[in-house]
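Only one protein chain is missing; all other protein chains are in place.
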Amino acid sequence: MRESDITLLAEEMVEPALSVSGLCFSYPDRPNVLNNITLTVMPGERVGLIGPNGAGKTTFFLSLCGVLKPSAGEVVLLGKSVVNGDFRPDVALVFQNPDDQLFCPSVWDDVAFGPQNTGLSKDEVEKRVSEALATVEGTELAERPVHHLSEGEKRIISVAGVLAMHPRLIIYDEPGANLDIRSRRRLIRLLQCSTETILVASHDLELILEVCNRVVLMDGGGIVADGDPRRVMGNAELMEAHGQEKPHSLLPHQVSHQYPCRPTIARNA
Amino acid sequence: MRESDITLLAEEMVEPALSVSGLCFSYPDRPNVLNNITLTVMPGERVGLIGPNGAGKTTFFLSLCGVLKPSAGEVVLLGKSVVNGDFRPDVALVFQNPDDQLFCPSVWDDVAFGPQNTGLSKDEVEKRVSEALATVEGTELAERPVHHLSEGEKRIISVAGVLAMHPRLIIYDEPGANLDIRSRRRLIRLLQCSTETILVASHDLELILEVCNRVVLMDGGGIVADGDPRRVMGNAELMEAHGQEKPHSLLPHQVSHQYPCRPTIARNA
Amino acid sequence: MKLGLDEYINLDSPFHRWEARYKLIGLITLIFAFSFVRDLRMLLTMVGVTVAIYVISRLPASFMLRRLRFPSFFLLALVLTLPFLSGQTVVLSIGPLDVYREGLLTVVLIAIRFISILTIALVLFATTPLLTTIKAMRALGLPGIMADMALLALRYIQEIGQDLKKMQMSMRLRGFRKRRLSLHGLRTLAWLGGSILVHSYERSEWVYKAMILRGYGHAPHPRAEFQACRRDVVTLGIVLLIAAGFITGDILFGHGTSALLQ
Partner (left out) sequence: MHIPDGILPISVNAGGYAATAAVTWYSIRKIKQKENPREGIPKASLLTAAFFVVSWIHIPVPPTSVHLVLNGLLGALLGYYAFPAILIGLFFQAVMFGHGGLTTLGINAVIMGLPAILAYYIFRLRKLGSKESPKQDGAFDFLAGAVAVGVSVAIFVGILVTNLPADFISAAAERAAIYTMAIAHLPLLGIEGAITSLLVVFLRRVRPGILDGV
């Protein structure tokens, strides 16, 4: 048995969290938004997805969740093929704009919305909600009306709404947009501490660099690079060819900004 | 005559573009959002305004333009006191969310809206519009409906709408939000090349660092620091005390990212 | 939801070239003349004129069929009821049901008028951007407040429509299914609608600020300028003549389906 075979075997034993093969998608008035995308993500990986506006990141995410129906190819999530229109509680998507996701009158209602739809008992729902709120350090927001929160708080609550469903794969579509530095830092910490498999699309390359252990560069509906974040994003030529920039922190030295994962105690640190 | 007197005299000879003294503001349900703000900006300065969410940056801007009526204090813009509700074509504000500002159905209409209201002739309006569109490199967008533009294009057009009024002071409220890296770079170049006095609020400190020659740090409705960008933002202690971070590019070395200001020729460079 | 009206505004035809104000006057008059017609012989002429106009406009037939699908439900309801309810002369008996000749003729009359008017309206609105049409209406005397409201509403319908679509998507992804009617479901939909209203309300406050900062109401907003050439006027003349022809013809022929009933 050769070495490569052994690796192959080892990989096959762990079922991938996500495996996409030959995925294509067209909007009615815009063909080939996704071109033959093939990607495998193993459980526990944190994959960053970068690429210019219109690269197809959001479209890709929506096809993964079964909201859009691909014109070709297959998506297998956690060992089960995705069927268009099917509801998969183990996969969750955090939308780019929290306002698209938050519509209940109070924070509590909103976080409870998902668990209630999966038909859990009342106690179970309550437990899920308080757990999720504690994880994002938002317990004291519970009774507040969603529409009066600050941008950063809205983002945090939309993440809680997704966590409460206990997904095993979470997809974040540009989670850093519109956040101030303190909220962004809190989000980064949250992402760094999460135990789920995650996919993050962002234009904030520093955020990707701090959170992800793998990065995928998309352009024109296809994947043009895939690998270690420091290697891919450190390749100035590649990055510029696809409308990106080498992140500042990769420029002269590498400065680690990794914050320790702390248990949830105080919010107003 | 002592030296300080001479400086004083010299400063008084050039009329400040903006002079705010003792400005206070309260929302009906939220008192003291602005606390006794005093600030003088000389013509040609590019002032960055930084501070955490809720510091009062947007509120400050709206009071400067006369949209909100301050409870105390005075704002003098270009030598004339601001009266609440007055229309001042020489001062313009670019809103945080371009969708709030682009209320006309087509790009051309939107850019023309301001000049038309200043009572210019039809030819003059047309000239202003094409000039403004050329400056932002958006000439070919003229006939497009606004809601079909990408985020980056929307931002660029909202800047054009403001430039077409030929203001002498432009206020940008978080112009970098939601932009991809290419559009952000284009925006930075545009700001660097502008000849007007500008005020820019942003959470993107690298953008401030590249554009501004002075920075003002706000927190809790007051100004807590004011001075050279590298000095203020390089002061890690100060920055962290107000929920900010020292920008990456100020961390180990200083790397200049200044692009040359080019005349507007090709867009697809 | 896709509005798809502006799909064919870039074609080239006499109707696309016709100046918006004249087109509006001409085709609206024609539409009202059509709604006046009650004589079956004039109906046949109406079909001819309608087909001719649609062909000249160079809009594809598939477009027309697509647009007909939705409003046809009402027509279907009429077709299924009127022939059985209205009239005296039985032409056919289906089991216990009698089909009356008068009801049948009424259905034919309504259906032809309906389809013809819909077609002309389609030519009117699919050959000019809706935006230009509203500006033409203002130029023709629509009150400024109405025109401003229409333009702003048009601008934001599509924006808010996209928001609704995204919100419904996110609800589906969190397991919301609205198959049954339940209080929980109704409440959720009310929350969805309410959120859209609140977002729009809050956005309108910002829009107002942005408008006054650029001088809204400071100077009278110039009316969009339209320039008509001779051809526009001639076309209007022809269309008005056709419209007049329908009205006089209908009156001359004795005004009614009764002409064919004898």
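Every chain is named by a letter (A, B and C) in the order it is written, and numbering of its residues begins at 1.
Heads up, the rule we're going with is that contacts are C-beta pairs under 8 Å (C-beta built on N, C-alpha and C of every residue); 3 or more make two chains touch, one makes a residue touch a chain.
Only a predicted model underlies this, so the values are computations on that prediction, with no experimental measurement involved.
Engineer: One chain isn't displayed here. Which of the visible ones does it touch?
Structural biologist: A, C
Engineer: Quick one: say which of C:Leu11, C:Ile28, C:Val79 or C:Val99 touches the chain that got left out.
Structural biologist: Touching the chain that is not displayed is residue C:Ile28.
Engineer: Determine which one of B:Phe25, B:Phe60, B:Phe87 or B:Phe103 touches the chain that has been left out.
Structural biologist: Hidden-chain contact among the options goes to B:Phe103.
Engineer: May I ask which residue of C:Trp18, C:Tyr54 or C:Trp191 touches the chain that does not appear here?
Structural biologist: Of these options, the touching residue for the absent chain is C:Trp191.
Engineer: Among C:Leu11, C:Ile25, C:Val79 or C:Ile110, which one is in touch with the chain left out?
Structural biologist: Of the candidates C:Leu11, C:Ile25, C:Val79 or C:Ile110, C:Ile110 is in touch with the missing chain.
Engineer: So that we can see where the missing chain sits, which residues of subunit C does it touch?
Structural biologist: Residues of subunit C in touch with the missing chain: 1, 3, 5, 28, 31-32, 34-36, 38, 67-68, 70-71, 74-75, 78, 81-82, 85-88, 100, 102-103, 106, 109-118, 121-122, 125, 130, 143, 145-146, 148-150, 152-157, 159-161, 163-164, 178-181, 185-187, 189-194, 196-205, 207-208, 211, 216-217.
Engineer: In terms of residues, what is the contact footprint of the unshown chain on subunit A?
Structural biologist: 105, 145-148
Simple rule for what comes next: only the chains that are shown with their structure count from here on.
Engineer: If you walk touching chains, what's the least steps from subunit B to subunit C?
Structural biologist: 1
Engineer: Name the chain whose C-alpha centroid is most distant from the C-alpha centroid of subunit A.
Structural biologist: C
Engineer: In whole angstrom, how far does the Cα centroid of subunit A sit from the Cα centroid of subunit C?
Structural biologist: 44
Engineer: Can you work out the whole-Å distance between the CA centroids of subunit A and subunit B?
Structural biologist: About 33 Å, centre to centre.
Engineer: Touching at least two other chains at once: which residues of subunit A meet that condition?
Structural biologist: Answer for subunit A, listing residues that touch two or more other chains: there are none.
Engineer: Find every residue in subunit C that makes contact with two or more other chains and list them.
Structural biologist: none
Engineer: State the interface residues of subunit A toward subunit C in the complex, per the touch definition above.
Structural biologist: For this pair, the touching residues of subunit A are 28, 62, 65, 67, 87, 89, 92-93, 95, 97, 99-105, 113-114, 116-118, 147, 161-162, 165.
Engineer: Report the residues of subunit A in contact with subunit B in the complex, numbered from low to high.
Structural biologist: On the subunit A side, the touching residues are 52-54, 150-152, 177-185, 203, 205-206, 243-245, 247-249, 251-253, 255.
Engineer: Which bits of subunit C are touching subunit B when the two form their complex?
Structural biologist: 131, 151-152, 154-156, 158-159, 162, 203, 206-207, 209-219, 221-222, 225
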